[in-house]
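With one protein chain held back, the other chains of the complex are shown just where they sit.
Coming up: chain A.
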């Protein structure tokens, strides 16, 4: 029987051969001297550090520093590699994955990680009592439905021996390895979870590069180096202090004075151009793409957006370049649902060009020569009200009179999940960054039929059974050799979506992270596409070099 196998060594060889990978080879890393400390600021609280639960901007990357999963990504890239797993094998039908654990990995409490911990951790995330927002990611594991309805025990996860875990799937799933790299799958020690009870998220114990040393709620979180970390030579820093409740404006002043090393939040809009254009900051601002698309959903079940011509007209009416300028060029205009750095993106597809005359003509064809009245909802945090006002003006120019309603995030989400709850929604500020770098991630819940249900996230209520079938086919292409064919399949799906135009994609965000001169590392580390916002393990201090 042929088995597909990928080991750490093989992955490393592949990595060196890839031109896209930033210069962070083993040789390079060895020259970096370890030590030093870093101060990172955030405006909002770090909610919880429980990997099964944490799902926001502040805690996403901190959890990655405290915990590990079977898989991870090469730093600064979207390339998968084994992490807690030393190697893995996939059966030819793609239904069984066997992971061999890296020997001698220890939790922060000193206990050695075993295959039981992997089983326990994933089952814990699926268990409804945990209330994990990530439970649904494990849907392809055998026995998921029963587990999600009862106590999380998954018949598909079997411990072969302390170093080996076998996971059986109910359907081939090309995204499965990404799921094994997502925070919700990270290994937690059962004894510590039971000891801390519901407060495990405040007393995290993992296998990660850092361990928690102090947490003063609402003020400060301190991580310190895990001396037993399984990756030799990492992390580079001895200590990271996260200071919470810091307005970006004030945090920037403190960074300029040398009290802060990394702005966890974006550079404040009011000072963005000044800071970015200052030649002294040339090496201190890292620019990266984000796996993000900002779009307007057009509710296909509501008149007049049930007419594809009207939806195409909206696509043509929005002046994306102007909107990008409004946010100081912190984004690039979008042509399609997928962002440019996502596999499957169609670089040659130009989308709907800005053309008011054509938009008006399409509206007239659809029976609205004088336009119509409608409503657009948006999140009420800056810059979303400004963006949605620009969209409103653009729509007015072709005759679509859209009343703007800006609401708290939760209220927008609630309205979108009702069938006739919202004609149009601007998606910005709704935290829609890809969970993992795979093209399927922009389909299922937000464009597929599964999401077009009450309480779902498919706010355009677009449901195309053909595309759903094509999506399922694409996700069944699990053989690494068919990677390109799979990406092509996904590319076609999104181009079909664009023909039906349930969305008007507006822009893809770019990320600008500012750090002090004390902090070193390739730019890709400071705008890591997966370890969002910063890959803390790979940052080093220049003052100890």
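As a working rule, a residue touches a chain if its C-beta (ideal position, glycine included) is under 8 Å from a C-beta of that chain, and two chains touch if they have at least 3 such contacts; residues count from 1.
FYI, contacts and distances are computed from a predicted model.
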Check your understanding: Unshown chain, UniProt name, "Dihydroorotase", "Aspartate carbamoyltransferase", "Glutathione ABC transporter permease" or "Protein FixA"?
Key -> "Glutathione ABC transporter permease"
Practice item. Using the touch definition up top, pick the residue from A:180, A:323, A:446 or A:471 that touches the left-out chain. Key: A:446
Exercise for review: Would you mind spotting which of A:86, A:123, A:173 or A:243 touches the chain that isn't drawn?
Suggested key: A:243
Exercise for review: Among A:457, A:494, A:512 or A:540, single out the residue that touches the unshown chain.
Suggested key: A:457
Study note, to complete from the structure: Of A:284, A:332, A:415 or A:476, the residue that touches the missing chain is A:415
**Study point:** Residues belonging to chain A that touch the chain removed from view
**Key:** 44-45, 47-48, 50, 53, 55, 128-129, 131-137, 139, 148-149, 198-199, 201-202, 216-219, 243-247, 250-251, 253-254, 257, 259, 381, 408-411, 413-415, 417, 435, 444-446, 451, 453, 455, 457
